[in-house]
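Below is the structure I would like to discuss, written out as structure tokens.
We show some of the complex, not the whole, and keep each chain where it was.
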Amino acid sequence: MKIFKPISESKAKGKVKRIFDDIKKIRNIKKIPNFWRSIAHNTETLERTWNNLKQIMGKGTLDPVTKELIYVAVSITNSCEYCIRSHTAAAKKKGATDQMIKEMIDVVGIANQNNKLVEAYQVEVDDIYK
Amino acid sequence: MKIFKPISESKAKGKVKRIFDDIKKIRNIKKIPNFWRSIAHNTETLERTWNNLKQIMGKGTLDPVTKELIYVAVSITNSCEYCIRSHTAAAKKKGATDQMIKEMIDVVGIANQNNKLVEAYQVEVDDIYK
Amino acid sequence: MKIFKPISESKAKGKVKRIFDDIKKIRNIKKIPNFWRSIAHNTETLERTWNNLKQIMGKGTLDPVTKELIYVAVSITNSCEYCIRSHTAAAKKKGATDQMIKEMIDVVGIANQNNKLVEAYQVEVDDIYK
């Protein structure tokens, strides 16, 4: 074994088990996804990541759907397949429609293009944006 | 001159001038920002980019504020200062509050972190996400 | 064939064969990994890459394990599966423990997050860091 494999849910004990239970309850799911089972190799990482995510992705001034769409937009930009697939699913579960996802994708596409046009022309920041 | 400098607004003629006028009208601004004055070195690029942006960033199922926040999220991930500054300004002009921007930033931060945890553990996509 | 496939070890001749032999000797391995068999399509690339890597990754003030961990950290940040897997294996072969790898991953995660918080807030460099 070179890379850590996801640990089995049935082998989770103590703090790991309690966090797994919290994930299933908050997310309203029956099985722990591979991401959490993988980082569970490091209990501190699991606990910290779950607590951070719960705090950040919950309802705030931005609604949870918007937050998920932003999360997917970043994941597309970083080419993270797992993240794109799991958070697109999360966005849909929370109410995102296909049309919303398509519009988000278009914004991601043009932003990535224009970000590079700005670099290519080495555009200086206008005074009004400083 | 090694890199193209922004062209002066007063020197814009023909199609470039018409596009500059459209940008000022649609955006409700008095001066053309450096980005458009830079890419105006290539009339086709200016026209294509403006038409694309108008089509994509206008009102759809997603409201313009959400689109701007997604645009900024991508620009942060790509480390594009000009894009972060100009589209944060655009987001605010369209109604984004400081609180919305802070929450967007937090999502961008955790998404960038978790994207890399997924790579580090080479997490396989769960069947339910396929 | 659209993309270059790894060339067969048994077909390596001349300089390519000598480099393959050197790789097997220095790395103490029996089979040439796909990376070297792929870039062997360009003898100059193979020779240059192997010589560079030997010079850089050998023992210096930093020990070889630390160098491999740094290599993996970069590869995670760039989302290169092959590189993550092969250099995690190399790190372990040279003595990296699971605990060391987990701690490296945590640093990679928080660095990727904070790098983006810095961009989001456009933090200026403090005088003491200049």
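Read from first to last, the chains carry the letters A, B and C; within each, the first residue is number 1.
Keep in mind that, in the parts below, a residue touches a chain if its C-beta (ideal position, glycine included) is under 8 Å from a C-beta of that chain, and two chains touch if they have at least 3 such contacts.
Note that the coordinates shown come from a computational prediction; the quantities given were computed from them, not determined experimentally.
What's in place is 3 chains of the same protein, and the file's complete complex has 6 copies in all.
Heads up, the rule we're going with is that only the chains that are shown with their structure count from here on.
Copies chain A and chain C of the same chain sequence form an interface built mainly from non-equivalent positions, shared numbers / all numbers used being under half. The most centrally placed chain, judged by C-alpha centroids, is A. Taking each chain's centre as the mean of its C-alpha atoms, chain B lies 34 Å from chain C.
Inter-chain spacing, taken between the CA centroids of chain A and chain C, is 27 Å. Looking at chain A, residues 3-4, 41, 45, 78, 80 sit in touch with two or more other chains. The touching residues of chain C, counted against chain B in their complex, run 76-77, 79, 81, 84-85, 105, 108-110, 112-117, 119-122. For chain A in complex with chain C, the touching residues are 2-4, 41-42, 44-45, 78-80. Residues 3-4, 6, 31, 33-35, 38-39, 41, 45, 49, 52-53, 56-57, 60-62, 66-67, 69-71, 73-75, 77-78, 80-83, 85-87, 89, 97, 99-100, 103-104, 106-115, 117-119, 121-126, 128-130 of chain B are the ones touching chain A in the complex.
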